[in-house]
Structure formats: C-alpha cells, structure tokens
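Report on the following structure.
Not every chain of the complex is shown here; the ones you see sit where they belong.
Read from first to last, the chains carry the letters A, B and C; within each, the first residue is number 1.
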Amino acid sequence: MIFQNENSFEVKEKIDKSRVAILPIGAVEAHGPHLPLGTDNYLAERLSERVAERTGAFVLPTLPYGQVWSLKNFPGSITISNDSLINFIVDIGISLYEQGFRIFAMINGHLGNAAAMKEAARKLYSQYPDFKILYLFYPGVKQVTDEVRKTKSSHASYFHACEIETSYMLYLAEEYVDMSKAISDIPNIPMSADVTPTPWEEFTSSAVLGDATLATKEKGEKIIEVAISNMITLIEGAKNELKGS
Amino acid sequence: MIFQNENSFEVKEKIDKSRVAILPIGAVEAHGPHLPLGTDNYLAERLSERVAERTGAFVLPTLPYGQVWSLKNFPGSITISNDSLINFIVDIGISLYEQGFRIFAMINGHLGNAAAMKEAARKLYSQYPDFKILYLFYPGVKQVTDEVRKTKSSHASYFHACEIETSYMLYLAEEYVDMSKAISDIPNIPMSADVTPTPWEEFTSSAVLGDATLATKEKGEKIIEVAISNMITLIEGAKNELKGS
Amino acid sequence: MIFQNENSFEVKEKIDKSRVAILPIGAVEAHGPHLPLGTDNYLAERLSERVAERTGAFVLPTLPYGQVWSLKNFPGSITISNDSLINFIVDIGISLYEQGFRIFAMINGHLGNAAAMKEAARKLYSQYPDFKILYLFYPGVKQVTDEVRKTKSSHASYFHACEIETSYMLYLAEEYVDMSKAISDIPNIPMSADVTPTPWEEFTSSAVLGDATLATKEKGEKIIEVAISNMITLIEGAKNELKGS
C-alpha cells in the first residue's frame, strides 16, 4: 500500500475503496550522538506502514522536513517555517480530497510540527467539511510511558533522543541506532522555557533530554504498540463516521 | 553520504569539509500504466546518489511532492502550488546555508518544478550572494537524446512516461517498471498547449507522451550518464568558484 | 501604571525605568449562561493589573479579540485567524521595542490564543534577540488546581466556564458572574477531539465543560494567587537576565 508505487491506471479504483491516506511527517534534526538526523522521519514512516497495514490505508511519501525552531542551531538541523509547512500540507490535502480520499491521517514523528499540522487541518476542514483530517503524534501513550520509563521525564511535553525516543527507534528502526554512543544527559529545563522563546542550546549541548542508555527495544514496543493501536482506533472511528454520513 | 543518517555530533565537521548538499525533488504524478506514481522521485533520488558519490556531496531526504498542474486531474497525482513549493525550498536553503553548506544542488525529476526551483534559487541568491544554488534537470542531454531515440519527440520540451523517461527508469530504478504494461500513445499536442493553460487530459488519456515500448536500459544509460557527467561538471565548477572567491 | 493613561511628555522616562510592558489578551467567546462573553478579557485584564502592581510594569490596553475556532459557532463568539492575530501582536511588539521596552509579557485569558502568541513571540525574538517576550497562561497551576477541584477535569488541557474558570471569575471579576444561572454540564469529549478538527458543538451545547455550580471565590483565589506568583517570578527572572546581559 505504498502510494507512490501504484500506477495511475489502477489507483483510482483502489483510492475509492480505501479512502484513507497516511502522510508520515518528520524532520531533519539533531538527535544526539547515537540517533541519526532523520530519526523523526524513520519513526513516522515505520509507524505509518504498520498503521496502514491494519487499516487498508495508503502510505504517502514521507514529508521529511519539519518545523525545527528549538533545535535549529544544532549541527545538522533543517527547519521549515510554520507558514511554509502549513501551506505545503494544505496543498497535499487538497489534492488528496480531489483524488477521492476522505480520510487524511498525518502521522507525525516530530512534536515541532504539531502546531502547523493542526492549523493545516483546520484550513482543510473549513474548505471540505466532509474531509476527516487527523494529526497524530503518539496518541494516548501517557500512561504506558509513565509505567515503562525508568527515569523521570525532563519536561511535561518534550521527550527527545532520550530513554523513550531511543526505545522507539530500537523497536521501529534499530538499524539506525548506535547504542554504543548513547549518553545520559539530563538537563535542567527552566520554567521559563515554556513561556518565552528558548532555543534548546540554552539548556542542553547534546540535544539529549534524558538517559538514552536506558533505552530498550522492549520499552519501545510497549509504548509504540499502544500508539499504533490508538491510531488504528482513531482511523477506524473516522471510517465509521464516513459510513454514517 | 545520506545526510539524514548522519548524527549531530559528527556532522558539523563533515559539512565544513563537503560544503555541498544535494536535494532530490520529484513529484507524485500519473506516469501511465507501466511506471509508478513516484517515478520522478525515484529518478531524482537515484541520480542524486550517483552524483553525490562522485562529488563528495551529501544527499538530503527527497522532497517527494512537486508542482503537477498539468496532470493534476489524472488519477494519483498530487500537486503543490508554485508559491508553497518556492517557500518550502527557500526555507530548506536558508537552513543549509546556516549549517555551513555553500553549494545547494537541487536535482529535479519533474519538469513542473522548474519554475519554482528557479524562483527559489533567485530568492536565496539575493539573500546569500556567496551561496551557489543549482537547479538541475537532466542538463545538456539534448544531443544524446536525439541520437538515442527511435521515435520523434511529442513536444519540444516535455517528455513523459515515454521511450525516454521509461528508459531512464529502466537504467536507474528498474524494479519499479512493469514493461509488460508499457504502451505506445503518441498524442497530437496542439500549438496552443504552449501558450494557454492546457491540462493534459485535453490531449492524452494515458499521460504517456510517446512509445514506451521502445524503452531500454541501454538508452537510459546513454542519456543518464551524460546528465550525471554534466551535473558533476557543474558542481565541480561551483566548487572551484568557491575556492576562488 | 495604566499605559494609555500616561502622557507622551512623561512616559519616555517611565518606560526606561520600568522596561516591562504587559499586554492582556482575551477573547469574545461563549462561556455558558452564567459568565459573560468577555470572561477571558476580564480575567486577562485583572491578572495583568495585579502582576503589574508587583513588578512595576505597564499594563497596555487589552487586546479583546482572540482565536476562537473551537467555539466560533456558539452565539456571541468572535474569532480572529491565527495569521491576523500573529501579525497584530508582532506589530505591537515592534512598537514596544522601539519605545524602549525590553520585556513584553502577554497575559492570556484564552487558551485558543496560545499558538499565535508563541509564533508571534518567536518572530519578535528573531528580530530582536535581546527582547524578552513572555506568553503566560496561568503558568504552573496544575498541582494546585488538582488539589482544589472537586470534579475531575473534562479534558487534559481545556477548562472552560467550569468549576475552575468560574472560580477564577469569582475571585477576579465577581461582578460579571451570575451564579444563579450556573449549571453543571459534564461532556464526554471523545479522544478524536484532540487529533481532528472538532468544533465544540460536537460534544457540548452549553460550552460549559464541567460543574460550574461548584465554583467559589476561594478556589479561584488559591489557583490565581499561584498563577500570579509564578508570573511575577518569570518577569523578575527576565529582568535579572536583562541586567546580566
């Protein structure tokens, strides 16, 4: 169900049958010494494939650039402005609708994209009220994450290149992880970081927010399977609404 | 030299040494019955890898969505507006410059992207006069193409899913081609198509502009190797200018 | 310290001494039967006055229109797009900087404004790196709120016209509350509301997300005093950074 491997002669009928397009969105961003710059792309892509398999969805090509304001000054990061990202996603969404898709699920591997994705979704929704647009970033994993983690979270909403995200990678894209380089670097994030523009170099030099050495494939599996299960539930819910309408 | 597989701790030094980033740009677009929707992505990506190998460049993740105005009404096509595409490329370019790159070579697999790429390049150039930005679409292949092709070109500047482009795919990404489905469909493109907005469904129902059955890997090789060679020459020329300045 | 009551002949010196401008931002938005449409404006304004008193800041005139996407279809709501709101705030910020202010604290009474405020703050910060811009929405009240509330929160991040917000109003702007009309209306907010555009009429007809009848001035005081204290701490922290730089 890799969309770009389909051909134009046969795809129309398949779209009409599936109705669901999944867009993996990630970023090119510093992820410490043990994870690659493309970590969020690999996560988004692998998650998308698994969700697609179980929902009959098409997986679109990964949008591999995202909004990386906080880490843009770290080596290797590439950042897209919110405005550019919103417009790009809206354009993709318009084409998907015109092509016959009625559910557009963005599976996000990078928290920085969340604001743009939500705004793009609202713009599309106002244009096409019968278009279900989902913006998904590990939905509903708070509880399992709290159970699984050994170390306290460095921040209420961020996790980055740490015990958690490294575990995700070990489960989903192990071949890109070099655990021999994993470090523990627990920053002290000031309260002000949530309320004033704060590039992350102000509180970390590694971009690792926690103890990556504690990451395991098993931890990743536990959380990721909950995320996948929730994403499937949400997409199936959207399908049911489509049928009902 | 896959950029997103690098890690942040080591990449800075490598960027400073290489200075050259290659961005493959393609599209999701109808390419007849025998070629996949992602044809232009595969071509851009494979070309980029080959050029990178021989220029010491980094290959960025493929930007897999492009301006597909002419074919947007064909099944499977996804189109991005020129404005959105320009802004997205400019944002990437700004980050590349800030990260230390001084040559930004876009390797394009889809003619529809050309106007946006040129405009983006000019915007970046006006902001960073010492930034070499290249927009490359099979440069300098006119003569070899004329020699290689058996059928006349359907149009002075377009080629699409035909003897030529199918040959490219056979050489660069054979695994995505299904020659058993290849067709010959030579449209009569009216002169007006060049001077008035003309969606391609006005002159073709297949999106194949020629005789794809005549495509061979050897034809692809002959042309593509010229294109690669020219791209290398252009990038090396830019490097020499950098050194000279 | 009401900025608009100052006169031009004397204000320059006062700005140079204070350096801190507080902008109350609210909204005109449905808040059930017992709270006025301007609830978020009154909250933002009263909070701003209290914080200003204790930080030597100027209070700017309230920006009384905000982003009210979720409730825009409820009677009385007025919504501003994120783009318009961002640009408006950026313009205010530019003038404040040019006038000599170096700390710009936005005190927000309406969660829907948060994304625009953050984006505006980043734009200002990139233009004026020595400008401290704070976007404050009841910072650091999670724990005290959990202690104070009798009813469970309807949602992890929203609260609206409920036990909590009504208590805020009873403490800060009691004269606008009509507790005789207060109702309890605990909606069942589906998980999908967090991941797909969901106007609130899909899960509530009252716009009250909880039991407003349980609101008391005392509850409001407990939480609001924590919020105020944190806001003062954050502003004083920004002042110290200014001095240090």
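Please note the rule applied: contacts are C-beta pairs under 8 Å (C-beta built on N, C-alpha and C of every residue); 3 or more make two chains touch, one makes a residue touch a chain.
Note that the structure is a prediction, hence the values are computed from the model and not measured.
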Number of copies constituting the complete assembly, 3 shown: 6
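In this section, only the chains that are shown with their structure count from here on.
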Separation of chain C from chain B in steps, with touching chains one step apart: 2
Size of the rotation, in steps of 5 degrees, that lays the CA trace of chain A over chain B: 180
Of all other chains, the one whose Cα centre sits farthest from chain B: C
For chain B paired with chain C, centre-to-centre distance based on mean C-alpha positions, whole Å: 49
Averaged-CA centre spacing for the pair chain C and chain A, given as whole angstrom: 29
Per-residue multi-chain contacts in chain A, two or more chains: none
Contacting residues of chain A [partner chain C, same complex]: 69, 82, 115, 118-119, 121-122, 125, 132-136, 139-140, 190-192, 194-197, 230, 233-234, 237-238
Chain A to chain B touching residues, read off their complex: 3-12, 15, 28, 30-38, 41, 60-65, 72, 74-81, 83-85, 87-88, 90-92, 95-96, 98-99, 176, 178, 181, 206-207
